[in-house]
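The complex is shown incomplete by one protein chain, all other protein chains being positioned as in the whole.
We just call them A and B in the order they show up, numbering each chain from 1.
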Amino acid sequence: MGRRVSIGGVGYLLSTLPLFILNGLFYAATLFLIASGLTIIFSVAGILNLAHGAIFMLGAYLATLTMLTGDIRLIIITFIIVPFIIGLIGLGIERGLIKWVYDRESEYQLLLTYGLSLVLADLVRMMFGPQPISASFLLRESGVIDILGVTYPVYNLIVIVVALFVGLLLWLFLDRTRLGWIVRACSFDREMSSALGVNVGLIYAFTFFLGSALGGLAGALIVPSTVAMLGMDVNALIESFIVIVIGGLGSIRGAFIGSIIVGLVRSFGIYFFPRYELAFIYIIMAVVLLIRPRGLFGREYRRV
Amino acid sequence: MILRVEDLAKYFGEVRAVDHITFGIDSGTITSIVGPNGAGKTTLINLISGALKPDSGDIYYNNINIKGMPPYKISKLGIGRSFQIPHIYLNLTTLDNVLVSLYSIKGLTRSMVRDSYSFKDELSRAEAILNMFGLLEKKDMYVYELPHGDRKLLDIAMAFALNPKLVLLDEPTSGVSSREKRRVMKIVDDAIREQGVTALIVEHDMDIVFSYSDKIIVMHQGKIIAEGVPDEIKGDKTVESVLLGGET
Partner (left out) sequence: MHILRSIPKEYYIPISLGLLFLFLISFPLIASRYLIFLLSLALIYAIWALGYNFLFGYTGLLSFGHAAYLGVGAYTVGLLIARVGIKSFEILFLAAVLTSLGISALIGYLCVKYTEVYFALLTLAFGEFFYALAFKLYDITGGSDGVSVPYPYLFGYLMDTKLLYYVVAVLFVILLYFAWKVVNSPFGKTLQAIREDPVKAEFVGIHVKRYQWYSFILSGVYSGIAGALYAPLFAHIYPDLFHWTTSGEVLFVTLIGGHRMFLGPVLGAIIYAFLRSYITAYTIYWPFVLGLSVAVIALIFPNGIIGSAYSFIKERYFSKTVVSK
């Protein structure tokens, strides 16, 4: 398959290299937000929210509502409102449904979130129809810029910056604020935290809010650049899971590195081996699983 | 010496759960490990049984170095173990619980078509073991119906079903009323003597420890601070303060 790149093609390759990298980073940016949300919920509340992908998709579809209007101010506010709404939905799910299964075996937790993901995804289909929705107004309005020798949409760069910024905020929150410490403490030892007087239920609810909001933000961010379509939920879920496998559970840093790896691999795969690009990510995941099960930065997965 | 531990250590970050200890156990004896909470007793059991990998040191079982072996291999070598909070198969019958151990040790786990109750030898052996532990009448009951004391005995019985040479019992009488404690320990002691196994028991109840042990090992903060026969340990003042006080 490498035959594609001829001698003269190497020059082509080098000149478009920045394009692959930028696209990879753009993809990594949204993936990072989704994966961080998933891993925070998972490591704090102990629930792998299978509906997280659907939450992301819902955020994307909701964002299309304003993005299609072409009203710039409305669109900018969308990036605040949509994550907030999605966060509330996540919170609602946690308080309404998830909290009943905390004590149950993980199969029931998985089944519940699995059922939820199907319901949410079909609700999206009911509300928005089966056709993909394109709302690239913002992408066009932002124009392009010459960077690293290629012409690239400004919007994508903004998304990358936003993701970095949010990542920084997230890290500061978890590392420097009191609430953040409490959240981290809960992720390490639930019983201990509760014994220390922390209202664990409230922390779980907050975590679901935060994680879902991150997913919603990712959805809103991705809309102008690509379409909102059915099936993006499963995609997002699996890819963010792969990010967590590579980067390690419960680690924002891991989600960061993991999403960069997945984003770049995907980008290169699409350009050079479009039929097999999927395989690369799976191969990397399989390799990581075999060699370093807890990922690059994950905590030791308890055996006994 | 059926079991010899040399310079064994396990760290959890900064904490030295087991801090370079060395000791040996003679075949056919009952040795108790005592000490305040957090002394490293359960960690020690976990290390010997393969649940945890040591950070340094060696563990010799019948002169075989079992350090780092996975639990199922160590069990197959003849080391059985029970748990502080009983690990049992709740949704199976009492009889089935013991049978599974027997299938495992007799290499029958790959048998896919014969009915599990058609193995007459194993069936009678299972019933004998249940009888030894006073659980025979309850053999067809589901384990979730059993009271705590019976569950602890079942956990131990399942370990004995492996025909072990060495059993590691982690607080066999914990969680049981004081009246029950004596009954449970008597059953365990009888089983030990009948089967001729060597036992390493973690225990908090000092009456039981002094009544049944051939040797006592006292641990504190990961180290062994005393080792000897019950009479020696009884009079030891440092041991007393550690066991009563908890911290030094």
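Convention: contacts are C-beta pairs under 8 Å (C-beta built on N, C-alpha and C of every residue); 3 or more make two chains touch, one makes a residue touch a chain.
Keep in mind it's a predicted model, so treat the numbers as computed, not measured.
Asks: Any idea which of A:Ile21, A:Leu111 or A:Ala185 touches the chain not displayed?
Replies: Considering all chains, including the one not shown, the answer is A:Leu111.
Asks: From the list A:Tyr61, A:Tyr152, A:Phe241 or A:Phe256, which touches the chain that is not on show?
Replies: For the chain that is not drawn, the touching residue is A:Phe241.
Asks: For the chain left out of this view, which of A:Leu68, A:Leu97, A:Val198 or A:Ile270 touches it?
Replies: A:Leu97
Asks: Identify the residues of chain A touching the omitted chain, counting contacts across the whole complex.
Replies: 42, 48, 50, 97, 100-101, 104, 106-112, 114-123, 125-126, 234, 237-238, 241-242, 245, 275-276, 278, 282, 285-286, 289-290, 293, 304
Asks: Even though one chain is hidden, which residues of chain B still touch it in the full complex?
Replies: Interface with the chain not displayed, on the chain B side: 49, 70-72, 75-76, 80-81, 83, 87-92, 96-97, 99-101, 103-105, 108-116, 119, 155, 158-159, 161-162.
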